[in-house]
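Reading through the structure tokens given below for one structure.
With one protein chain held back, the other chains of the complex are shown just where they sit.
The block that comes next holds chain A.
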Amino acid sequence: MNYDQARWTDDDERYEPLLSEKHTAEADLDDAPLPDELTRDSLELPDLSEPELARHYTRLSEMNYGVDSGPYPLGSCTMKYNPKFTEDVAAIEAGAVHPDRSPESVQGNLELLYDLQDYLGRIGGMDAVTLQPPAGAAGEFTGVLVAKAYHEHNGDERSEIIVPESAHGTNFASAALAGFDVVSLPGGDDGRVDLDALESALSDETALLMLTNPNTLGLFERDIEEISEMVHDAGGLLYYDGANLNALLGRARPGDMGFDIMHYNVHKTFATPHGGGGPGAGPVGVVGELAPFLPKPQVEKRDGTYDLFDPEHSIGKVHGSLGNWLVLVKAYAYIARLGDPGLADASAKAVLNANYLASQIEYEVPYGPFHHEFVASAGDQDAADVAKRMLDYGVHPPTTKWPEIVGEALMTEPTEIENKTTLDQLADAFNAVADEDQDALAAAPERTAARRIDQTGAARNLRLSWQALDDE
């Protein structure tokens, strides 16, 4: 299976023209119902008919690659299939209400949110869940704020958060956003947390250890119970980054491993579409002791009626409303569709797929045994070039050059949705590129809508709008 991506070219200078290059017009603001000094002077915008727009965006979509186009094994992003029916469930109009409605008048929405909180709590082994954080990083920020509030409530101000070097960049950034000093934890020789290093990093300043499990190499932190004990003995809390939860559904739960706080990436684990960069949702689960610190409001059920309440020591709000409602509905629908057996099977097949693919490729794949993902090394080749060349074999490449613990990393997560044939195609793509020389790599990609793009030039000569292009 291979493909040539659609390529719409206007001339030698450009592909599909910008909206602004097709037709623009000035708005007629003369009859504005406001005094002149309170209105703008002019407004020039694209002015196109519906058929013209339909064609414009259809062409753009054809020059875009999604999970529905082909394999998309982007490590740590869990690009699984987004079931179509979840869109229809989210589109049910009765749920599209204003966020300031009284709780009595939106019992249906609150019931769904309550049930989703309940599902997520069971899946993660957590006692209470907030659905407010609108993305994984927002979930991390929420969890960090909860930890901060908890320590402060106990009269115990702590200034540090420990993050393994191989963690997602958001962990560091979320900890910093909340005002903590970040202590970077070097990895052990086996790619897992080095307990001696952890021991030296821990102190009475340690507020939190943020951990991804399985980690970004796809390895389960086997010493998790000892890690948990060490962190708790030091008076810290343990945070679970849910980015890799798709490896564990029905096999292990963060709550049972000693984690106090976790976030769920519903756009990863629970199949809501990634939308070209978002929206996602990053619900946060906590153990009972931390529930009073969750964002406000929380959904509760009393005598069959749903209500909103502010937890006693709430950190306040992390989103202007209750979060990304449409995404949460889709996640609910997905979880309901799979249920216990489907969720467990999703993880089983995701782990099987990653291990099978790892066994079929010629690049070195250090460490192991793997769960949902593995990190291969492109060796002497530049991983970025490898990725570009893989595009010519009809697949989206893995995440590249990260985690840095593996040289020229190719971080690969096929998810459970690929069948053996597709995994073989992916392996063929890896293996074909592994045998190619630098010239072939440097010339890639050839079959995509655009050829190799000058990234440096984009940053050096910044043009971030069509107005900037016009100024040239």
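Operating definition for what follows: a contact is a pair of C-beta atoms (placed from the backbone, for glycine too) under 8 Å apart; a residue touches a chain by one contact, two chains touch by 3 or more; residues count from 1.
One rule holds in what follows: contacts and distances are computed from a predicted model.
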item	value
UniProt protein name of the chain not shown, from "Urease accessory protein UreF", "Thiolase", "ChsH2 C-terminal OB-fold domain-containing protein" or "Glycine dehydrogenase (Decarboxylating) alpha subunit"	"Glycine dehydrogenase (Decarboxylating) alpha subunit"
Hidden partner chain, touching residue among A:187, A:242 or A:445	A:445
Absent-chain contact - pick from A:203, A:360 or A:431	A:360
Residue among A:339, A:379 or A:407 touching the omitted chain	A:339
